[in-house]
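Removed from the display is one protein chain of the complex; every other protein chain stays in position.
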């Protein structure tokens, strides 16, 4: 399950529109569009849906979160190896809605590597983006919290902050692949994000809560394709 | 998926011995023994394994935890409805390793009911057991943290505290079904627990980490059967 | 420093209007009014101001929070004994803005007793009020979170919920003294609260952020006096 750039990553959150079979349908649309356009589309369903989706769809499936634990007495927490065995190939870490203690971000990234999971670590401003890059995740997704879920795209509303975040990230650790997110809902938003030197986007409601998720995803993938 | 009393509830935790296919094997043993003895055996696998196990095994599957949320922007958290759609019929709440803010225990129990999930709320001493019973979970499992995972059974090491906990629970809310746990690893421990007026046990390592989980579970179910 | 009923408890929160010397001024107003009216006025300043205020003012000073710890390695946390040595005679526990894990509420109440601190445990609905009363704090202050800071008083906007909360509390543990709070900003609100069978109020902005805190407090104390 190779991840190619640019990437479009869809966070299913705990939206009712993406639970179980509804999520599987969005995942299948992602698979079809990815096959058509050659653009890599990552999907991040709820933990309870990873196994269902990963067993039926050929796109990279990410967990939305892992806990920085090894196997043991951690009732109700998310073991990296369990996520991997269910079929995930990566995970979000420190999403704005699920922030972690710094030492746990560090440990979660380490544990993810041990479980052979790719990591998209999320950040809320340029300084925190730099800070996270010192911990060497595979990707860092900068998402200003005030734009998440608004439909006002970070890449058009705050282009200079995205640029600053990408520069700081690259300076600290050029091996971390920069993404951005928050408010991404059109192909233009994707184009703008990539023009600002990110290598893709992380989004959620823009696709999951769209009237026609497949159409929006198609538009985004085509926009990403044109940047190649 | 009817839950009958007494009940034996197996928490899979995040033990390596219970992830994925290994957990499925324990679940199948539970199903077979439950069918043979007529004793209800609940299993609580990791979130990522609920769907796999619930689709293949006819015993009540519980989540190890739910978050007190409704559908929405809660990346990486456990939505009660998602757990239910994956096939769970109940959930642990406030396990000693995953304790919740009081207002969240209250809300999680309410949300579980809305998602048609039975609840086993866990407590760490008689006073907290009483406190939790005021929130009307279906079950309250009293587990002294210092005995969890020790193999020293609460029902034999602290019988008078179990008795006190059960009395306090019943006084506050007689509709809540009392369980106990911590250190339960033999049929005798199960017998002792039921003689102390609990209606069953919650355990983990005693079965999951046993050399022969099926044999231990068989012994426990037979012990429970004899109390009928 | 005897606490008499009914009581008016003023939470200083971290309002800029109540830090340091400004808080001392409000505390002195409370002392004067309490002396004039005979009504007990508790004040809960920030941790850093307890010593300053308790050494200069003769009203019961409460902490806004304690941590459920014994002396030891707990950098930055609030040790009950330290609060007591600074001059506090009690503490809020589980305020809506500082909610605790259930087992920690239980332990914090126990630790407070050991440090000879009175406890006002806060709750957000009637069920949680009942639950907290099972843990035997000295007071339970029911405060619906949606009214906190609004100026719309719980005692006039939700009288039937206050009544229900008080009934549940008394049923579970009649030794716990019921208070209510949220939106309390006038003498009438205090009168209404006491008529609903509470023994006083917990409030914050209604006094601290008032144009004339002393005048509001005077009005409230006189209203409380008339209920005697």
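By letter and in written order, the chains are A, B and C; residue numbering begins at 1 in each of them.
In this text, a residue touches a chain if its C-beta (ideal position, glycine included) is under 8 Å from a C-beta of that chain, and two chains touch if they have at least 3 such contacts.
As the structure is a prediction and not an experimental result, all values here were calculated from the model.
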Which displayed chains does the hidden chain touch?
A, C
Considering the complete complex, identify which of A:58, A:114, A:127 or A:212 is in touch with the unshown chain.
A:127
Contacting the left-out chain in the complete assembly, out of A:94, A:119, A:191 or A:205
A:94
Can you list, in ascending order, the chain C residues touching the missing chain?
11, 13-16, 19-21, 46-52, 63-65, 69, 71-79, 81-83, 85-86, 92, 95-98, 148-149, 204-205
Taking the full complex into account, what residues of chain A touch the chain not shown?
94, 99-106, 124-125, 127-128, 130-136, 168, 172
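Just so we're on the same page, only the chains that are shown with their structure count from here on.
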Could you name all chains that are in contact with chain A and with chain B at the same time?
none
Between chain C and chain B, is it the same set of residue numbers doing the touching on each side, over half shared, or a different set?
same
Per the C-alpha means, the centres of chain B and chain C lie apart by a whole-Å value of 37
Please tell me the distance, in whole Å, between the geometric centres of chain A and chain C computed from their C-alpha atoms.
44
Chain C touches at least 2 other chains through residues none
